[in-house]
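Note that this complex is displayed minus one protein chain, with the remaining chains in position.
Chains: A and B, in written order; residue numbering restarts at 1 for each.
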Amino acid sequence: MASKPGSAPTTYTPTPTRKSRPPIFKDSDVDWVRPDGRGFHQCRPAFFRTGAVNAAAGSAYAEFGNTKVIVSVFGPRESKKAMMYSDVGRLNCNVSYTTFATPVRGQGSDHKEFSSMLHKALEGAIMLETFPKTTVDVFALVLESGGSDIPVVISCASLALADAGIMMYDLVAGVSVSCLGTNLVIDPILEEESCQDGNLMMTCMPSRYEVTQLTVTGEWSSAKMNEAMQLCLDACSKLATIMRSCLKEAASATQD
Amino acid sequence: MGLPNVSGDLSAEMEVDAFRRLFPLRFYERHLADSIRPDARPLGRARDTTMALGAVASADGSALTKIGSTTMLAAIKMEVMTPSTDSPDEGCIAIDFHMPPICSPIVRPGRPAEAAPVVSKQLSDTILSSGMIDLKELSLVSGKAAWMAYLDIYCLDADGALFDCALLSAVAAFSNLQIPVVSLNDDGKIVVVSEEGEEGKLEKEPVNKEKRKLTLRSLPFSLTCILHKNYILADPTAEEESIMETLVTVVLDSSSRLVSFYKPGGPVLAYTSAVQDCVALTRQRVKELQKILDEAVSGMEID
């Protein structure tokens, strides 16, 4: 009996076991509290650590509430054989999710859209001309998705690049804002993202006051948009301070 | 390797790192002759092992384990399925091992690592044949509903002894598993009973009485060793695995029964004495790992 168990997998019909969705907390204009008790303009506590993966040239782990991501950087290394000659370096990005990242079990496949967003957000910050003919690979794995995944991935990736010693103009910090009714909430969690009316995500290089990427979905008035952008810029510069201090800590730890 | 004499002459003036890269085998053999390894371990010692249970909030059971720098994250998600007619009272376990591109420079996106399906198969064979889990405990309503436990193990950092670390994280995730309380609704579907027990609602009787844990019988633990000449190196790093290619993985359960003796080829032959030495090393390691797991579990209960 013990000889070949599980050789004939049974057909299964997984039923979604969730009975009732969490009550919608959004009542327009009324004072409601965010599910995790934060203020509207308050970000989740951010935790960063570099050197999470030994096998990689550089890596970083980021945890914002329940959003947990790991980014590994490999290279600069030989480009794919099929690639043409190029006097500037190439950047190759990939974002994937674990099967248990989302509340309902997923397939754990690559996230094409996020991969290209990550590429675009980082491209402008890296000095590609410092590694001609070669490729730098930036691979991200979302261990757990708790909302605002892509901005966290982008911030974490720029830290991993710095850990790998890839030349950059500045660290890239990413923050998103959700529009819920008349309110703007920063750094939304999964629950808030699922019932948002619009979303604005900004990644920028705070020391240079330059934006590398701005993504807007949903309907926004220009006043709202300005307010949201200002919120993001402020949050990004604060985030970059945390990221920078994480790098400094790691550097002083290795010196000792 | 082909020029042993040359390396002997050069080694005096060469930098250690250069020597290590150019003549890796000679580098190791010099250490082995003094019964020490480059990372300062004696030959039979495994690397430091740590474990954190409940690392993933969105899963029903999870564990993060580290052996040296090899890191594995295992998580279990419970879903409901209709059991097959052959075994109406049994649930099912689906085990998958993933090597995402973050874990090693040799894995590229879109091209899965060669080792991943092999480790995956080894893990399911080991866990199922060890009899650790009674599939009957995963039954909910006979013939109608049973649990399908999806165990996914992600390698976050690959530095040798992947199977050992993966098996440890799998066992730890199962001991961390909390099965949700569910009931059967009128449509014959299984639904989650909310924990607060909202009164007044027409809640059906829960199918499984309380938040249950699986009773785990005889846990399997493993140790991988390298055979090189007459040396046996326990718990190899990735570098050691690439230089000395004969690997032996022994899996024993808590009562010292042999679950698997796995030696996939390799230039060194295993004689009876080597087999017994590997088993003896594994016996010691099983005790260590059992202790680490017990500590992690009792640590969770205090919280």
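Methods note: a contact is a pair of C-beta atoms (placed from the backbone, for glycine too) under 8 Å apart; a residue touches a chain by one contact, two chains touch by 3 or more.
Everything below uses one rule, namely that contacts and distances are computed from a predicted model.
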Q | Omitted chain (choose from "AIMP2 thioredoxin-like domain-containing protein", "Exosome complex exonuclease RRP46 homolog", "Geranylgeranyl transferase type-2 subunit alpha" or "GCS light chain") - UniProt protein name | A | "Exosome complex exonuclease RRP46 homolog"
Q | Among B:Ala40, B:Leu269 or B:Ile302, the residue in touch with the chain that has been omitted | A | B:Leu269
Q: Sort through B:Met14, B:Val192, B:Val279 or B:Val297 and give me the one touching the missing partner chain.
A: B:Val279
(Q) Tell me which of B:Thr71, B:Ser130 or B:Ser222 is the one touching the absent chain. (A) B:Ser130
Q.
Which parts of subunit B face the unshown chain closely enough to count as touching?
A. 106, 114-115, 117-118, 120-122, 125, 129-131, 246, 253, 256-267, 269-273, 275-276, 279
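FYI, only the chains that are shown with their structure count from here on.
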Q: Could you please state the distance in Å, as a whole number, between where the Cα atoms of subunit A are centred and where those of subunit B are centred?
A: 29
Q: Mind listing the subunit A positions that touch subunit B in their complex?
A: 2, 5-6, 9-15, 17-20, 52-57, 59, 66, 70-72, 74, 77, 94, 96, 98-103, 105, 108, 110, 137, 139-141, 143-145
Q: In the complex, go through subunit B and note every residue touching subunit A.
A: 56-59, 62, 69, 71, 73, 75, 77-84, 92-94, 96, 98, 100-105, 108-110, 124, 128-129, 131, 148, 150, 152, 154, 156-159, 180, 182, 185, 189-192, 194, 238
